[in-house]
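My structure is below; once you've seen it, I'll send some questions.
The other protein chains are all here in position, but one chain of the complex has been omitted.
Right, subunit A next:
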Amino acid sequence: MRRYLRRSLWQIGIVVLGIATINFFLLHLAPGDAAEVMAGESGAATAEYMAALRQQFGIDQPLYLQFLRYVGHLLTLDLGYSFREGMPVAELMRQRLPATLLLMGSSTALAVSLGCVLGFMAARRAGKIADTVISTLALLFYATPVFWVGVMLVMVFSVALDWLPIGGMTSIEAGYRGWALAGDVARHLVLPAVTLGLFYLAIYTRLVRASMLEVYHLDFVRTARAKGVRPWRIATRHVLRNALLPVVTTLGVQLSSILGGAVLVETVFSWPGLGRLAFEALFHRDLALLLGILFCSSLVVVFVNLAVDLIYTLLDPRIELS
């Protein structure tokens, strides 16, 4: 176990460094740089002004020097400086991180918990009306594009019914504090969290249903029946526990890809999180900031995968780490 962890950490280090390298060169393949964007915005782009900007940003130097400096900074855990925002990248990300964690956490929790419950209910009533309704809805949400769901939810619940705010994270003008502020954030959170979670909710529902139905046919379920175990207990203790492995696998995939979804949802709902920050950084050619976000995202991916491996061993004693 300890050896497994040590080896994994080594591998993680190499993988993350590799990703950072690829990110660096990929982003430099794209035409244009931060100086061009800023000069374009100011409307007055003299060659001297742009040269001065480039020198100030350090992007006038040869690419390999820029790369070496980038890697050197990474090794000292320095993510660099965003000249565009006039702030260290780490500080920028620290400001945006809580909003994104809140959004990711709530949408994932929603998708996993509700998905397991719905999939469980559908599997228990396989072939009956409840199953048909749940499975049809799951298929519908699975097939609907996320951005469309977001826009439609806004149209219905914000514009037509006026129950929930259109976007943002707080009602700035109201100046709430304490519990009132928490309630206000929660109201703002509902639509983006649902939008981000709905697709995975559908996946978990289908996954839990299919995998439970598969387990129901295994011999040990027949043994449990022959022992006279109550149906509810068979479903929870014998079937569901064995059906959870694929859920954990998918949870790993979801957490790894959630930043991509967050870019979209945070932009649609003007949620002040990392996703939107990445989106803006991309448009501003703010490479230092973008690389920083991508670097942290890659860290999340590798550590989530490690966590998934560890959770496997908890769920299934037959799996051993070596």
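Going forward, a residue touches a chain if its C-beta (ideal position, glycine included) is under 8 Å from a C-beta of that chain, and two chains touch if they have at least 3 such contacts; residues count from 1.
Here is the rule we use: contacts and distances are computed from a predicted model.
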- Query: Which protein name, taken from UniProt, belongs to the chain you can't see among "SufE family protein", "Peptide ABC transporter ATP-binding protein", "Sarcosine oxidase subunit delta family protein" or "Diguanylate cyclase"?
  - Reply: "Peptide ABC transporter ATP-binding protein"
- Decide which residue listed in A:A34, A:L153, A:L201 or A:A224 touches the omitted chain of the complex. A:A224
- For subunit A, which residues touch the unseen chain? 218-220, 222-230, 233, 237-238, 241-242, 315-318
